[in-house]
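Report on the structure given below.
Yeah, one chain of the complex is gone here, protein chain that is, but the others are all in their spots.
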Amino acid sequence: MSTSTQLPAPAATAGPGAGRPAPTRRRAVSAERPNYLAGVAGWIWLAIIIVPVYWIVITSFKAQSSYFRTNPMAPPAEPTLANYRLVIESGFLRYFLNSVIITVGTTVPAVLVSFMAAFAIVRGGQGRFLRVVNGVFLMGLAIPLQATIIPVYLIIIRLHLYDSLLALILPSIAFAIPLTVLILGNFIRDVPKELFESMRLDGATEWGTMWRLAFPLTRPALVTVSIYQALTVWNAFLLPLVLTQSPELRVLPLALWTFQGQYTINIPAVLASVVLTTLPILALYIIGRRQLLSGLAAGFTK
Amino acid sequence: MALAAPLGMSALASCGTAGPGQARAGEASIWYLSTQPQEGIRQAGVEAFNAANPDGKLALTFFQNDAYKAKIKTAIGADQAPTMIWTWGGGGLREYVRNGQVDDLTDWFAENPAVKDKRFAPSFGAATIDGRIYAVPCENVSPIVFYYNKDLFAQVGAQPPTTWNELMALVPVFNNAGIAPMSLGGQSRWTSMMWLEYLLDRIGGSEVFETIAGGEKDGWSHPAVTEALTKIQDFIRAGGFVNGFQSVTADSNADQALLYTGKAAMMLHGSWTYGGMKEDGGDFVPGGHLGFTTFPEVEGGVGDPAFAVGNPASYLALNSSATEEEKTIAKNYFANGLLTDADADNWITKAGSVPIVNGADAKFAGAADEEFLQFVYDLSSNAPVFAQSWDQALPPATADVLLTNIEQLFGLTITPEQWVANMNATQTS
Partner (left out) sequence: MTSAVGGGQRSLGWLVLPALLFFAAFGILPLLAVVALSFTSWDGLGEIMPAGLDSWTSVLADPGLPHALWVTFLIMALSWLVQTPVSILIGTFLARGHRYRAFLAVLYFLPLLLSSAAIAIAYKALLDPNFGLGAGLGVPWLVQNWLGEPVLALGTVVFVVSWQFIPFHSLVYQSAVRQIPVSLYEAARIDGAGRVRQFFAITLPQLKYTLITSSTLMVVGSLTFFDLIFVLTAGGPADATRALAVDMYLRGFRGNLMGPASVIATILVLVGLALALALRRLGGKDPTASQLEGA
């Protein structure tokens, strides 16, 4: 079998939607005899994934007083919304709003500046300056940026930003840039060169080309990286833990963790806030699933 | 406790702006913790004081637990501390004293004997550093109590243990009946520590740990320490604690649940768990199924069986850099604002706890939890020594080593001898 010679390098020529599978291709492969072994394994894996999720959901409807006295896997005999009420009364909306602010405040600028950088690197990548910049971003990809939390803490203090939402947004933007540049770069590269050429012949500036040609054509990728980075920021724990202090500035993951008194933690209430925290993302996931999954994967597999 | 937020985070952020604790002229400032129901009681106390003293009021600020720990440390360092410094006493207070940041109140107590006599004598232990008193005990007492499930004891036909050997003898009895003898939330570590605190005292008396806390070199080498460590490992090997106790967390109340759901027969825990079991345990507490007693005596031990461990009180120390005017207001508050009748009532009825006031038991009559409150009152007021948790009595860096070593001891991964060697190593520095 010759596996390599036949490879027509699909990613290099395909357009921005390359990650999406062609339906005909799928049908052809699935024409095989069914694979029962894989089917069984697939359902077992589903159980592993779904049991904790199931438990989180049912427990969030149990009363704290019945939590330890009922079978943890059984649905609540008397479902209650008390935990949700408690969570919402305990400042959930405040934390939710904080999370929305840092998520939007990080994602939008991060994706925009990364898009500009990726465009410049792809279109002018032969220049020494841009090659160096590109190298720096790639290095950033390999470095665990969380390891720099101590100096980030110091810088934030020196900027008098400690205990503010901006303290979370600025480093988050920086942390998001390397990966975003990489993925967007991959997509911009897929835009056929002839299109850029014709724009240029029409007298468009690079600035205009970027916004009027590259931006719309890479829209799927922009959505993808936005969702991915938003998810990362939404779930961030270490930065808020180290860079904020006031209860009013708590974001959701941190609020989960601090949802406890000096000695006790109310598990059903914590799980109710887990559910509430996840709902907006679930909604996004349901709306943008296809886009997210195909685009995300394309960014990583090419 | 195990999840305390990073210290020092507030650090420089509070510089530059006027601290929230800064009082206006003619006021003294005080910071309190914001957890309920204590917050309400504290607030009511301050408001009552302010109403009665319009010429010398208090400026009150509340902080969340972890934030307070971070703030107070830096505020004291930056001379921005409030007039009155709320503390847990012990090791933390000792640091303030060593740096000359709090006033010696010994003479003031001598001039105001009524203030001193009003309070439980044992509550002064954690406020006393080298024989001098540096803080005013206030609020309530929370001893560590030996709880048991009466129904399970009836089921196996046993009596609550009064000695260590009786306790050891109960282990197989309960195990054979398919009941875990003892509940323990071992993942939280300080829960395991309470066992060592009681055992060491019962065996060697309270002086052993006092010497250690004083920083004596090789203090942990006392034979009573090794005996206590050996006894606890014997208990673990015999199956005394519930299976998998190291995966049980105290902050989720899973350890209490073991007791009230009848999965474990006994539990050593703080008096604050009574309220939790009452709330979550259904009929367990109201129906009288919860028993409580003192920690068993150890055969051959020299410790006083009336000795108690826990949180002896909360404390207010006086900031030495406060102005005379502020100090006067503060002392007025110490004498006339804290533990007033109304305040003591609130601690009993709203927090279900025992205020450290001699004679407070007169108010228990008719209270829902009269029996338990009386038990806590007797235990706390009669204790010759009311010791603090070890992790609070020791310097913070040592406390972390201690908890790690306790975890290893309970996991049977180190021997008592190794434990002693590891802990002695912290004494030298």
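Read from first to last, the chains carry the letters A and B; within each, the first residue is number 1.
Just so it is clear, a residue touches a chain if its C-beta (ideal position, glycine included) is under 8 Å from a C-beta of that chain, and two chains touch if they have at least 3 such contacts.
Owing to the predicted nature of the structure, the values given are computational and were not obtained by experimental measurement.
Colleague: Using the touch definition up top, pick the residue from A:A63, A:V108 or A:A174 that touches the left-out chain.
Modeller: A:A174
Colleague: Just one of A:V53, A:L97, A:L195 or A:I287 touches the chain that is missing; which is it?
Modeller: Spelled out, the listed residue whose C-beta touches the missing chain is A:V53.
Colleague: Touching the hidden chain in the full complex, which residues of subunit A are there? Just list them.
Modeller: 1, 3-4, 6-8, 10-11, 18-19, 21, 23, 25-30, 32, 35, 38-39, 41-43, 45-46, 48-53, 55-56, 67-68, 71-74, 110, 113-114, 116-117, 119-127, 129-131, 133-155, 170-171, 173-175, 177-178, 181-182, 185-186, 189, 197, 200, 205-206, 210, 231, 234-238, 242, 252-254, 256-257, 267, 270-271, 274, 277-278, 281-282, 285, 289, 293-294, 296-298, 300-302
Colleague: Residue-wise, where is subunit B in contact with the chain that is not depicted?
Modeller: Counting over the whole complex, subunit B touches the hidden chain at residues 2-4, 6-9, 11-12, 73-74, 77, 186-187, 189, 242-249, 252, 254, 257-258, 263, 397, 400, 404-405, 407-408, 411, 413.
The rule is short, and it goes like this: only the chains that are shown with their structure count from here on.
Colleague: Indicate the whole-number Å distance between the mean C-alpha point of subunit A and the mean C-alpha point of subunit B.
Modeller: 44
Colleague: Considering only the defined contacts, which subunit B positions touch subunit A in the complex?
Modeller: Subunit B reaches subunit A through residues 1, 3, 5-6, 9-13, 16, 35, 64-67, 70, 249-254, 257, 260-261, 270, 272-273, 276, 279-282.
Colleague: Can you tell me which positions in subunit A touch subunit B when the two form their complex?
Modeller: Going through subunit A, the ones touching subunit B are 64-65, 67-69, 157, 160, 162-163, 241-242, 245-247, 257-258, 260-265, 267.
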